[in-house]
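Just passing along the structure, written as structure tokens.
For this depiction, one protein chain was excluded, whereas all remaining protein chains were kept in their positions.
Chains here go by letter, A and B, matching the order in which they are written, and residues are numbered from 1 within each.
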Amino acid sequence: MARFRIAWVVLVSLAAGLLTFGSAQSAQQQTLVIGGDWTDLITLDPGVAYEFSSTPIDDNIYQRLVQFDGTDLSKVVPGLASSWDIASTADGGTTITFHLKDAKFSTGRPVTAQDVVWSFDRVIQINGPSAFLFTDVAGMKVGSTKALDDKTVQLTLPKGVNPQIILNMLTFNIGGVMDATEVQKHIDGNDYGQKWLNDHSAGSGPYMLDRWDRGSQVVLTANPEYPNPPSIKRVILRYMQESNAQRAAITSGEIDVAYNFTPDAFNQAATDPNLKTIKTDSFRMQYLGMNSGPGAPFADNRVRDAVRYAIDQQGIINDLLGGLGRPMQTIIPYGLMGADTTQYYTYDLEKAKQLMAEAGKSGGMTVEFLVATGACGGGVPCADLAAKIQSDLAKIGITTNIKQTTSAQLYTIYRQQAAQLVLAEWSPDYPDPNGNASPLADYNAKSLAWRNVWNDAEGTKLATEAATSTDPAQRKALYAQLTKYVAQNGPYAILYQPYVPIVTTAKVQGFARSAQGDVDYAAISKLP
Amino acid sequence: MLSFLLRRLGYLIFVVWGVGFAAFFISHIVPADPAAAALGSNARPAQIEAYRHKYGLDLPAYQQYLRYMVDLFRGDLGNSLRTQRPILSDLKDFFPATFELTLGAMVFAVLFGLPFGVIAALYQDRPLDLIVRTLALVGGATPVYWLAILALELFHSRLGWLPGPGELNPYLIEPHRITGMMVVDAALAGEWQVFWSALRHLIMPAAVLGAFSTALLARMVRSAMLEVLSQDYVRTARAKGLAGRVVTFKHALRNAALPVLTVMGSLLGSLLTGAVLTETIFSWPGIGSYATSSAIGLDFPAVMGVTLVAGLAYSLINLLVDVLYAVFDPRITYA
Partner (left out) sequence: MTAPAFLRSKPARRFLRNPGTVLGTALAVVLVVIALLAPVLAGDPLLQNLGHRLQGPSAQHWFGTDQLGRDVWSRVVWGSRISLRIGFVVVAVSLAVGGAVGMAAGMLGGFWDELLMRVTDIFLAFPALILAMAISAALGPSLGNVMIAVAAVSWPNYARLLRAQVLAVRTLDYVEASRALGAARFRQAFLHVLPNTLTPLLVQASFDIGSAILTAAGLGFIGFGAQPPTPEWGAMVSETRNFINEAPWASSAPALAILVTVLAFNLLGDGLRDVLDPRGRTRR
């Protein structure tokens, strides 16, 4: 009999649970649930985080000295610093002096110049994946950042470093300021508080890290110390790798925003009155890398030209991407200063075949084609894109043997200059044309030009000149020269600049995503 | 019995060591650089060198192995190369969800596989038997990932009967973590709304994961029952005039318990494999998803941790099954 009674209690409680389901409704309006593939998330420590997924989250937790004006990435506006002055130093370098606003961390402590110094030095001491931005690009060392008083910070840059580039760079999460007093309380051994920051936050942004259930969700809650309380009190980033799962969940209202729709699903969602589709910009570009080293299959620029003529760019963008990409053939994409949107190549098989013949390859050639697993830019599976390129190149006698590996393995091979043909995606480390020009054109930067063994004096010269020039007009002119030169001589066949497809429910208002991937959660609200 | 247990324990240690060694060996012939994987595609060569040095990846393999073993004896599985977190805390985070899913699948399998098997045996060669056998055959041959995709599309997207991917309605606050199993924790906390949501979220993935086991169990139960039913003592019992139903359940079912136990043991061990595929599609935060993303990210210590735990679980379950065998069947004794 007792067993029966327990069963009843359970049943009644279940029924009660069902009835109280309605009370969750009010909380729903203040909660934003984003479904996405967050598997690349490693840490939310702003001094270490360097993944596509972590930056946009950190930007809502940690304020930087300067930030971009919403989604307009051409304008740097005040963040924690209300103003700043740039001055030259005696040895040809520069200083940037920042004047701090009054702001409070989520811990209740005020943001001071000492916190800025500690946060910046910490990045250099940890020397994590993003630290090269400070050490290599900005030439910073421990001690380069000084607190002149509680509200003034001075950053000293060596000669040859362009302060404009550094200001752009400081908008990135690496410039996030954390509560030094709080983090120092939680240091474990030599870890600068990294372990504690895995599950906690100490920033001054509108949100703070509430919990992070690995593989399941990241939960942010509104920072009570933030001056303008946001309408959304709780942001939940739900791990959902599968495009289908996101689609199912947004249709049933279990998530408000979906990040990984396939192009076909996106275009179908556009016709659904309950959903909103947003094509957001990105600085990413999808490209083919061709090994141009001596003796390599693409050593002859005529063969590379043939590939550029043989790629059916329109077919890829219209059919495979369903319009979720823009034709792009140069190394500086839409949205960056010096963007070059000229179409240097049109789809021309005859021309391509002729170039192959001129290069002495009319008999055809066979190359290994490295492709990563997973989705490529615009949400199209890399395998599909690779198959399309394989069939395009077959038409001019280039046989490609697709070798699909995890991206970790792909990059291992690529880094050893051992890839023949590779399908990859690039995105600049910071929104400045130099973020593309130097790695893609300068062999000495040991990045893409190096990986594709394209050692070209002209490319190196133009990229270096443009990087150090402080005259905006001159920089622009140099980049115009460089983009044309690399488009026609470089080791790349750039395929397209993808859009990032975002789908939200019709209730979500004010969702905007910058080309860098940043989303200001505080600007979002939800209709009842 | 005691010496049997000791010997088996010795085996177990050897097997788990072997599993770990094999995992280490395989990890180190991977022609890819875990440091490069951890640092992302834009990392500079100098950074990669520093990272390799920091984590001892530049040491010869045998030294890395020694280090690993020394740490292991201190109960330390090392740190994840990707997340820098201790593997042990990662496993603590991810394992309960898989355990919950696996238990759900087992419950599903027993709930359906057992009665189906019994029914099929009782109605041998009649339409009901045929239906069960056909279902069991199809269930045993269906790719689990396709079943998952179909189920999600049908029961969630089209019919709306069951909630979508994930463990819980996101608008609900998770219960305080005690066991790590959402359903159990919600019940312990007395949060019935959360409990109900978690349970509803569990149904579909558990059923999909359990489909294969259900099919196999139904087949095993059926044949075990048939074998027992044809044996003399059951016939005798029947002849003595006991009601048919009593005969069936008292004798047949108890004797069919042994093969059922065997299947359950081996199923529990192999469910992890199915979980890899099911968890991906249902966004289930379990060890399967963890293993996959670790393997893709070349996070060797993490892969080894998962493998060790899985190997240990498998060996323990087998040992348990053998012991239970002795308990159920007095004819079996272990010297």
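Just so we're on the same page, contacts are C-beta pairs under 8 Å (C-beta built on N, C-alpha and C of every residue); 3 or more make two chains touch, one makes a residue touch a chain.
Owing to the predicted nature of the structure, the values given are computational and were not obtained by experimental measurement.
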Hidden partner chain, touching residue among A:211, A:403, A:446 or A:476: A:403
From A:157, A:265 or A:449, residue that would touch the chain that is not displayed: A:265
Of A:96, A:386 or A:508, the residue in touch with the unshown chain: A:386
For chain B, residues in touch with the removed chain: 11, 14-16, 18-19, 22-23, 26-27, 29-32, 133, 137-138, 140-146, 149-150, 153, 157, 219-220, 223, 226-227, 230, 269-270, 272-273, 276-277, 280, 291-292, 295-296, 298, 303, 306-307, 310-311, 314-315
Footprint left on chain A by the chain that the document does not show: 242-244, 247, 262, 264-265, 268, 315, 319-320, 371, 373-374, 381, 383-384, 386-388, 390-391, 401-406, 409
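Here is the rule we use: only the chains that are shown with their structure count from here on.
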Rounded Å distance, chain A centre to chain B centre (Cα mean): 37
Touch list for chain A against partner chain B, complex: 13-14, 16-18, 20-21, 24, 27-28, 31, 33, 39, 42-43, 50-51, 127, 129, 131-132, 136, 194-195, 198, 211, 213-217, 236, 238-242, 244-245, 247-249, 251-252, 254-255, 373, 405-409, 411-413, 415, 424, 429, 439, 446-447
Residues of chain B touching chain A in the complex: 30-34, 36-45, 47, 50, 82-85, 90, 93-94, 97, 149, 152-153, 156-157, 160, 163-167, 169-172, 174, 190, 192-193, 195-196, 280-283, 285-286, 289-290, 293, 295-298
